[in-house]
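Of the protein chains in this complex, all but one are displayed in their positions.
Now for chain A:
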Amino acid sequence: MKIFSLRLLGLVESAKEYAIFIYTHRRMAITADDVSLEDIVPISLDFAIVEGEQLSYQEEELELRLPFGSHSRLFLNEVIRAWSGRSGLKDIFKSFHDFQLSLLLFRGISSREGRDDLVRSSSHTPSNKAQILTMPQFGLRDNLIKCELLKNEDLYTYLEHFSFFLGTYNVNGQTPKESLHPWLSCTPDPPDVYCVGFQELDLSKEAFFFNDTPKELEWTKAVFEALHPDAKYALVRKLVRLVGIMLIFYVKKEHAEFISEVEAETVGTGIMGRMGNKGAVAIRFRFHNSDICVVNSHLAAHVEEYERRNQDYKDICSRLQFRQLDLTQPPLNIMKHNVVLWLGDLNYRISDLDVDDVKELINKKDFETLHNYDQLKRQIDKEAVFDGFMEGQIHFQPTYKYDTGSDQWDTSEKCRVPAWCDRILWKGQNVQQSFYQSHMALKTSDHKPVSSLLVIGIKRINAEAYKKTFEEIVRNIDKMENECIPSVTLSKREFHFKDIKFMQHQAETLSLLNDGQVPCQFEFIQKPNEPTYCKPWLTANPPKGFLAQGGSVDIDLEVFVNRSTAPELNFGKQQIEDILVLHLERGKDYFISVTGNYLPSCYGTSIQLLCQLREPIQDMPQETLHKLVMSEVGNAVYAEKSLDIPKELWMMVDHLFRSAIKQEDIFQQPGLRSEFAEIRDCLDTGMPDSLPGSNHSVAEALLLFLDALPEPVVPYCFYQQCLESCSNASQCEKIISKLPQCHQNVFRYLAAFLRELLKNSDSNRLDVNILATIFASLLLRSPTKQDLAEKRRTQEFFQHFLTQGSA
């Protein structure tokens, strides 16, 4: 679907950056106040101009139809110049259609956000710095509050009556020659509000074509001088004028502060149905808590044109729209006001009666009979116009048409039938008319001015009640909002994992139930200074997700200690202790504490340390282990007492040597996970003569042991040397002889064992390559990442020790 609407475009340059600014505008834009920035399209690399009429691209496109003419061409040339300057492309567009220029602005999705920022940053955001947030999404809240306030208006408003003086005067293009005092100051007390409308203020061509007239000043001055002398008045919003139709709005000075949301609009219904020789001007405003609209109209002339007048009225009602300050709100039309006051030269005549009969009735002051021939009355009775409007009884003689400067009926050739052209009507609740009269004393025009004093009940705010109502509404909305903060219940807040063992999976379930009033998104979030949301030995599965209202989800909290986390846990450097932060999007955070105890294991313990443990590791008190770790960092205190190789290693190798030397596919076939657990427990808790499990399980337990060593058998610092001398057997031997004693022992012990295995290669089907591949990667681990070439060199290194004769 395509929607076309009118916009103004501007090409804006700043620091050699270009952008097209798109403005909305109301009517003809004359001053900067008439336009407002709607969008900014930066002329950047993802900007493109495409010419054409068939446009079927993605949503991020704008089709601009420029009016034909040299201005459009100039604008396009400038845009293209700016664009080709950016993109380095030149002369892509040689010609555009002459009768319709279509311009497509095309941009990548990525630019959307940035552009919105631009638009926003060009409006008021002084608060950002101080972290006071201007929150555009509060618009919804405000509308809600407004809505509720309106609904409960009776609770905090009361009626107070104010007098509105309404006057209408068709001045027939004359200049003010006499004081307007008899018309405007005819009340004993000064009215609270003046709404004074003029028609035919200026009949000159200049006024018609340029909407400019010196008479505006003359008449407004005349009005001002004739306002009731017993009060001071403030002019609200100067005035509104369309050619000769003018409306002036004064309020008593003390009421000015209660007038707000003043807007003025005009609608022309004259020549071609648009021009300003006929039509209406209107002012809307809020007085205390009532919305009031005042319309001054000059409808079509001539006796027979009453239907045209009806049509003018309808056109005015539909076309006259006040914009609202909150641009997100639709414009207001005339009828959307508490009170509508309509005055003007409505031009309805007296028909179906001879001019003599009319004058006869006037002489008899039988206005009631005469009124029955009034077109306006007839049309209102037929509900053809001014539906719902009221008009007071007419006790004055027709106000049209007189010989200028006299009270004589028209003596010209046309000898027009007198008519009540000039009228005052109202629509709305709580309006009482005090008087409705004409002013024969004024003789400047061929019309007589008309006035009416309406006493209107205006809704005033009881500040205290308003505050109470407002606070109540806000409290309810706050409450609603607080209830809508996502919320879940957790089945458990503390998890304890007992006796965690190396490479033994433990899991517990955390159930989340969304007991809030909205669906929610949950996620475990990172804590400061930690790379992930939890410790490496812990996982939560799933770590994030979506919960429908009333829905629930089970999250598995899994603990698994592997070779990278075991070393720290073995000696209490780290504890099984973590706090997970479960965050609900736009909601609260829950802390979940995970604790547990880890049973130390030979797995993940250094060769050096194991050599000092004559007892099974789990028989050692935690403090002793801790002390040993500390002394290991310094110097081995128990050096003389230490074992040649870790007893756990000896147990496994010895077991394999005794029972698996001929085992087919030894080290190539995986063991059982359950048997590994038994072997691990056996190594960590006792010194049995033989190990449980199959040969394959023991073989795998050995490999895992080597893999879990925090410092490999060939320590990291020797790794590079080994690579460098891998092709030289004696060099390799030299390096091994430089290893720390216990590491050297382990290395030689394992090599000797493997050579024994190779002697039985007929049965166990092992060869040098296989063993080198398996063991080199465990004994010679790279401190960083290992590539394939390095891997081959470690194998080459280790092969020397599998093939050599010496032990």
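Keep this in mind: a contact is a pair of C-beta atoms (placed from the backbone, for glycine too) under 8 Å apart; a residue touches a chain by one contact, two chains touch by 3 or more; residues count from 1.
Here, contacts and distances are computed from a predicted model.
S.K.: As a check of understanding, state which of "Exoribonuclease phosphorolytic domain-containing protein", "Ras-related protein Rab-15", "Queuine tRNA-ribosyltransferase catalytic subunit 1" or "Prefoldin subunit 5" is the UniProt name of the chain not shown.
M.R.: Missing chain, UniProt protein name: "Ras-related protein Rab-15".
S.K.: Can you work out which residue in A:H161, A:K221, A:K364 or A:H395 touches the chain that's missing from view?
M.R.: Residue touching the chain left out of view: A:K221.
S.K.: Pick out which of A:R81, A:K253, A:K365 or A:R673 touches the chain that's been left out of the picture.
M.R.: Here the residue in touch with the unshown chain is A:K253.
S.K.: Out of A:V236, A:A280, A:V339 or A:A772, which residue would touch the omitted chain in the full complex?
M.R.: Checking the options A:V236, A:A280, A:V339 or A:A772, the one contacting the hidden chain is A:V236.
S.K.: Looking at A:T411, A:N462, A:T509 or A:S593, which makes contact with the chain not pictured?
M.R.: A:S593
S.K.: Which of A:V12, A:L37 or A:V474 touches the chain that is not shown?
M.R.: Final answer for the missing-chain contact: A:V474.
S.K.: Take the complete complex as the reference. Which residues in chain A touch the chain that isn't displayed?
M.R.: On the side of chain A, residues 124, 126-127, 129-135, 138-139, 141-142, 146, 217, 220-221, 224, 232-238, 250, 253, 256-257, 259-262, 285, 324-329, 470-471, 474, 477-479, 481-482, 485, 493, 527-528, 579, 581-582, 588-591, 593 touch the unshown chain.
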